[in-house]
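Removed from the display is one protein chain of the complex; every other protein chain stays in position.
Entry: subunit A
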Amino acid sequence: MAEAEEETPGEAFRRGVRLGVPFAIVGFFLSASFGVLARQAGFSVAQASVTAMIVFAGSAQFAALSVITVGGGIPAALTAGSLMNARFLAMGIALAPSLPGGALRRAAQGQAVVDSSWALANRGDGTFDRWLLFGTTLPQYVTWTTGSVVGAVFGNALGDTHRLGLDAIYPVFFLSLLIAELRDARSRWVAIGGGLLALGLVPISPPGVPILAASAVALVGLVRRSRWR
């Protein structure tokens, strides 16, 4: 593309930071609600805070938490969280050619991928603006961490958090991610299929299994046929 002026890395980074702020604001409240719900599930303040700091993957955190909240075990929780993260595998593969350096540096840069930063840094021509990606992720990491600390510390002080309706935050957030994923007929049918399968399995399967089982619906991706469009 013939761009009149090339953006310097610093400019791209600062633009990324500005683009990341709205996501960071929502992330703060989402992470705070994670802190509150994690405390209710038996996490200590430190545990709820450290989760946000070192996992830094909202959908995986909530998937794992919802599995253990209904009584599922650690293997089921880890599997649910990791399957939820599977999309980062595909995102990382797409991003790879835009990252310089050796294996360690590339691995470290890959950690900066979150849904919003990956989408915003995607130039649409197979390349990514890595500085924009880093910039977009930075404010989100800051508020993700502080949000969970605030939720974990003050969650109990709020008294009966159930009364405040905080459990409505994360389904709405993930619905917005879901709507962004519904690019074509196939992804819409996969979403409907995954939801119905999970709901159908709720009364008849061990806790945690419904969410795991829903991932099997993604196997329709093996079919190449364009009739899905």
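Basically, contacts are C-beta pairs under 8 Å (C-beta built on N, C-alpha and C of every residue); 3 or more make two chains touch, one makes a residue touch a chain; residues count from 1.
Assume contacts and distances are computed from a predicted model.
Taken from the listed names "AzlD domain-containing protein", "PaaI family thioesterase", "GSCFA family protein" or "Heterodisulfide reductase subunit B", the protein name that UniProt assigns to the chain not shown is "AzlD domain-containing protein".
Residue A:Ala77 is the one among A:Ala77, A:Leu120 or A:Val150 that touches the chain missing from this view. Interface residues of subunit A with the unshown chain, by the touch rule above, are 22, 25-26, 29, 41-44, 47, 50-51, 54-57, 59-64, 66, 68, 70-71, 73-74, 77-78, 80-97, 99, 103, 106-107, 109-111, 113, 162-179, 181-182, 186-188, 190-199, 202-203, 207, 210-211, 213-222, 224.
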